[in-house]
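Pasting a structure here, questions to come.
Just one protein chain is left out here, and the rest sit where they should.
Per-chain residue numbering starts at 1, and chain names A, B, C, D and E are given in the order in which the chains are listed.
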Amino acid sequence: MIPEEILLRNIRGLSSCLEEERMMLPNGAGHFPSMDSMRELMRLVREVVFPDFFDKQRESTKIREYFIGIGIERLYSLLKREISHALRFNHERGANDVDTESRELALRFIDTLPEIKRLLYTDVRAMYDNDPAVDNYGEVILCYPVVLAMVNYRVAHSLLKLGIPVIPRILTELAHSMTGIDIHPGAEIGEYFAIDHGTGVVIGETCIIGNHVTLYQGVTLGAKNFSLDSHGHPVNVPRHPIIEDNVTVYSNSSILGRITVGHDSIIGGNVWLTYSVPPESRILQRKAVATTFTDGLGI
Amino acid sequence: MIPEEILLRNIRGLSSCLEEERMMLPNGAGHFPSMDSMRELMRLVREVVFPDFFDKQRESTKIREYFIGIGIERLYSLLKREISHALRFNHERGANDVDTESRELALRFIDTLPEIKRLLYTDVRAMYDNDPAVDNYGEVILCYPVVLAMVNYRVAHSLLKLGIPVIPRILTELAHSMTGIDIHPGAEIGEYFAIDHGTGVVIGETCIIGNHVTLYQGVTLGAKNFSLDSHGHPVNVPRHPIIEDNVTVYSNSSILGRITVGHDSIIGGNVWLTYSVPPESRILQRKAVATTFTDGLGI
Amino acid sequence: MIPEEILLRNIRGLSSCLEEERMMLPNGAGHFPSMDSMRELMRLVREVVFPDFFDKQRESTKIREYFIGIGIERLYSLLKREISHALRFNHERGANDVDTESRELALRFIDTLPEIKRLLYTDVRAMYDNDPAVDNYGEVILCYPVVLAMVNYRVAHSLLKLGIPVIPRILTELAHSMTGIDIHPGAEIGEYFAIDHGTGVVIGETCIIGNHVTLYQGVTLGAKNFSLDSHGHPVNVPRHPIIEDNVTVYSNSSILGRITVGHDSIIGGNVWLTYSVPPESRILQRKAVATTFTDGLGI
Amino acid sequence: MIPEEILLRNIRGLSSCLEEERMMLPNGAGHFPSMDSMRELMRLVREVVFPDFFDKQRESTKIREYFIGIGIERLYSLLKREISHALRFNHERGANDVDTESRELALRFIDTLPEIKRLLYTDVRAMYDNDPAVDNYGEVILCYPVVLAMVNYRVAHSLLKLGIPVIPRILTELAHSMTGIDIHPGAEIGEYFAIDHGTGVVIGETCIIGNHVTLYQGVTLGAKNFSLDSHGHPVNVPRHPIIEDNVTVYSNSSILGRITVGHDSIIGGNVWLTYSVPPESRILQRKAVATTFTDGLGI
Amino acid sequence: MIPEEILLRNIRGLSSCLEEERMMLPNGAGHFPSMDSMRELMRLVREVVFPDFFDKQRESTKIREYFIGIGIERLYSLLKREISHALRFNHERGANDVDTESRELALRFIDTLPEIKRLLYTDVRAMYDNDPAVDNYGEVILCYPVVLAMVNYRVAHSLLKLGIPVIPRILTELAHSMTGIDIHPGAEIGEYFAIDHGTGVVIGETCIIGNHVTLYQGVTLGAKNFSLDSHGHPVNVPRHPIIEDNVTVYSNSSILGRITVGHDSIIGGNVWLTYSVPPESRILQRKAVATTFTDGLGI
Partner (left out) sequence: MIPEEILLRNIRGLSSCLEEERMMLPNGAGHFPSMDSMRELMRLVREVVFPDFFDKQRESTKIREYFIGIGIERLYSLLKREISHALRFNHERGANDVDTESRELALRFIDTLPEIKRLLYTDVRAMYDNDPAVDNYGEVILCYPVVLAMVNYRVAHSLLKLGIPVIPRILTELAHSMTGIDIHPGAEIGEYFAIDHGTGVVIGETCIIGNHVTLYQGVTLGAKNFSLDSHGHPVNVPRHPIIEDNVTVYSNSSILGRITVGHDSIIGGNVWLTYSVPPESRILQRKAVATTFTDGLGI
């Protein structure tokens, strides 16, 4: 047991609100989406989108349909509940008030699933076409972190466009934690999108990415700077790059600001790029120098 | 069943100690902290530090205090047990010998919790002020990997200063695994510290970081080289950078060695910096070159 | 409940095969290794390889042998089952057909365990010798992500050499997800291999790495480009670097293409290297430039 | 896979409603209390009622209060939700309709907890006073099935008196399954009630039991017969015995019908009693007969 | 650690086969059904038989069919695997040898499910008609132990008739453990069968029970004695009672031997009956005696 004096001193220290803390207290009534539900949500999406890769028994057409039907039903019921928490997160609204809205939003999301599926298959295809080390699609779907990241991103993006708060960001952060790939749900990404290896990739909120674009690990599509509003909070304006069709960016390059990388360009690795480049550009870091020293890095 | 000959051959092969293995055998009696306990420890810390963000029912002041009180009690009892394992890890000491010491250390840690909380709220504030993509604090606390990394680091740093072995490093590696942010518990970090995206950030053991510092993904604050002691093991001396107040370092830059980055400086991305720079510096990578080629990267 | 019309529309949308999907359907009969089994497999390997670091009771030599014996037995029985799934993944083969083959392959893997153990102890030694922040081996084995990554890689590499499909890649991707270190199971890596921090490291399929090589976080040993076969799929040829003995590569550098980095070389950080360098080279990024601006990054 | 013909035949056979089934379909909308919640509910009740026996750390008065406070809060929130399901079980009512009612009922139940606690301590005392084999109260509270049965019964009885459907019966059936003691929540039972061993005890819905009553295993306090209403369903009238104060009933006796066993009576074992007996009665089975036979039971 | 001498002594003591043990060693190759699978099997059966009582979302006819379809598919796949273990339990047979047989038997069981369902609804109806304390069928299905016992019995009986070893007995013992009702899978039981309270009911292997029979708690339908075969093992012949239609047996009565209780009879409680009785009999225990004594039971 903690001596009572030490216990009470620290309860007091921890439960009396700090000034910073008071500023951050949520307005609503302690509603936030549950992490476990978010993981379950994504599991269900993967099951309905790749039904042949997540259960060993779905060979008969009949049973395949059954699984998809039940998957959709579960997904709907889970999503409706979590949306209702999200709508009350940081907003003082009653349970009844958000009920119809949650139901409506969940149904509208369900209707985007076939298109999400179509896009994801183009991403799998792009990864396969890009990697000499793989000779079947199944390995891509089962093992490649980019697939996990893209499923979460495409679902999060769809939810964000429906105006649902908080959930989209949680979904992309789940993928970020598992893959090291951090795609903001607000980014717009075209078809046949590939990321190889992926660790350290960052794609900012206002990025616009065309079709057939490929990124390697450590690539940042970020902001260069931002202005502050009158409360000192940064203003949310378009501030990330536009990447046109058929662009490839090699590992660890940073492309920053509202610039445009023209179609069919190749950006080499470890490049710091803060200005627009025309279509079909080839951009490389300056050649490194050979030097001499004798001990350790010895500079 | 494995044929008995193959089984016995490999049991022999695996259980007879290699020369390297013998050198590494722990001195103590098989005591090491449990990973599950480490995760539970951090869950409890998050609960007492952000009580309004981890349980849906803590609205009444009374119950809020109760939860914090029980959280502290559990934290204490778990920590005491794990400290006693850590004290015996690699040291031959008896159970009774470490008992009083573990108790004492756990209590002293409890007394640092209110200050840890205060610092963490400054970090949350810094992240919020830094990110145009967010419009409420709750989203930062719930979703941002930097918050998870900083809670683990600030707890680990506090435990390290109390002289507790092994546990601090396990805590920061847990955060490393989940966020890609690797902060050594020995680093000194001031208030209002922000890391955006975070994957690939490395902050070395002897770093000293001021207030209001912001890092982006992939930034390394590392060592350049080190000398060896008479056993060939590297000597542990100050060897990582000092970053003064109000510095920002952009993505993928490496700042190495016991150098000083003066206050109010900005270090651009993808920079390799191994010398001190004065206050208010602006350091950028040399401009990349445009080139021409026709097939693949084709250099 | 979802209104029946919406439900049926989306079941139809999701269960009718897309053109891309049809192309990707696995040939075999829904057989793929289970993720949970893969995690259990690696847990068993760690237990037999580091028996003194994963159970608090294995002090007596007798019981140590018992644990290793049972660990091997479990490992064998689990691996045999998963290999039989892997052999049928994407290939139409009957259960009896693969039974003997799976048994044989699992036994041959068991016979490689003592050598895998020997190599891993050299890796632990290399990490220890490389890090001033650590003063005992136990902390390396328990906490360092590189150890987890190397156990998975060395097992995966051994399985790949036996011709077992899919499983090797899943094992290295598991480590990738937990450590941010992405080593292709096809790479050849010598003794005493160290990776510090590790997040963002990528080691490609056809890399050849000598003894006593050290990499830092964010290093890519990758391919520069590749040719396509007549179906438009890239050709799998040697396309990644050869790193000779005693080379160190600092953080965030990219070394690309079938080039050779000569022995005893040091490659500095943030370097983009696409040509061979002779033994004892020292390669550094060109010095960054100091500049002046007044607001944000302000370029 | 099941051949499609067999599959469809049995789906049809199982999903087309039988005549009996149609009669039994619930009126409401698939709402029923969850078994896991029922178990958690009883765990919480035991924790607030016996706080010193279910957690190893509640020694300090302060922390003891905290645990009880949080236990009550959790209990309330769980009970409110389950009551709202119970109110809709078999009744077509909307979510909003039952909301206020559930809240109200849960609060009224909370207010009965101190009296439930008082009664339970009299029961523990009665068991202790009755059993030569035990020498401390802790063993009674931790091990004796009657304690588990009485906690569930006293909670169920309290909920039933508040008019809450379904839940009371589930709670007593949970205890029935674990202890073999089947007490209908409708029974009225006084203070200091003891059941020894308990397996096979049945106490019917309209029983009235005084104070200081003791039952042994296999005792039935049941109904003798019942009349049917116009739909052929049995009429629910007082039909079980009244047992006055200070009565003991020995093992396997059946006491049936709306009869009265007068105070201070002793009913021997294996007795079939269907008529009232005056106070201070002693009732025994007729003496068994000795007989002779040679093989097995040989009658 | 156990001192090595004590450890080895007891390993020897426990691993060297006793004479009794050697006699009992199974002939087959360590194959037996898994308890977890048996529980899952029964969960699946309850789901397809009472689809409206085990999932909150099965309102739409379409989704109801889907659930039943998937339930049957899972049940089949699980049962097939467990039957193959059961067929090898105590019999030396190869994996391929039992494969077709298991598949065949599992399919034949699936075809009995609609009839099992029909019978179970008659049992629920009988319980409802028998109990004044209940006013809806849902409560019977959710709470009454007899329902659990009858589902397990009717499935076990069906499997036994198909000649499947071991599994039937495990299923009825699972129900026995949870309800105290012990029905041998070999017994023949008609429609509309009711058991009230149930603890202690035993129904022997060769019982034949008609329609509309009701038993109360503690009733034994057992054997009186048995002859031994030449190895001293008892001979398995008809040795349990025949209970004709419309019979009621009250609590704790024992009816033993191959006797017949004629239709429309009532057997009172606590009766020991070892001879046949004609239709419409009323059998009661002799009236207990009132006696006098002064202290405890005082006989």
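One rule holds for everything that comes next: a residue touches a chain if its C-beta (ideal position, glycine included) is under 8 Å from a C-beta of that chain, and two chains touch if they have at least 3 such contacts.
Predicted model, so just to flag it, every value in this text is computed and none were measured.
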From the touch rule at the top of the page, work out which displayed chains the omitted chain touches. B, C, D, E
Sole contact to the chain not displayed, among D:E73, D:D182, D:E205 or D:E244: D:E73
Just name the one of E:R64, E:K117, E:H184 or E:H197 that touches the chain not displayed here. E:H184
Which one, D:I6, D:L78 or D:I110, makes contact with the chain that was left out? D:I110
May I ask you to list the residues on chain D that touch the chain which is not drawn? 48-49, 51-53, 55-59, 61, 64-65, 68-69, 72-73, 76, 107, 110-111, 113-114, 117-118, 121-122, 124-125, 128-133, 135-139, 141-145, 178-180, 197, 199-200, 216-218, 224-226, 250-252, 256, 268-271, 274, 284-293, 296-299
Note that chain B touches the absent chain at residues 1, 4, 7-8, 57, 59-60, 62-63, 95-96, 99
Could you list which residues of chain C touch the chain missing from the display? 57, 62-63, 65-67, 69-70, 73-74, 77
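Just so it is clear, only the chains that are shown with their structure count from here on.
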Taking each chain's centre as the mean of its CA atoms, which one is most distant from chain C? D
Which chain pair shares more contacting C-beta pairs: B-D, or D-E? D-E
Could you state the distance in Å from the CA-based centre of chain A to that of chain C? 24
With centres defined as the mean C-alpha position, give me the chain A-chain E separation in Å. 53
Multi-chain contacts in chain A, i.e. residues touching at least two other chains, fall at 1, 7, 57, 59, 62-63, 65, 69, 73, 180, 199-200, 218, 226, 250, 252, 256, 268, 270-271, 284-286, 296-299
Based on the touch definition given at the start, go ahead and assign the chain network to line, ring, star, complete or other. other
Which pairs of chains touch each other? A-B, A-C, A-D, A-E, B-C, B-D, C-E, D-E
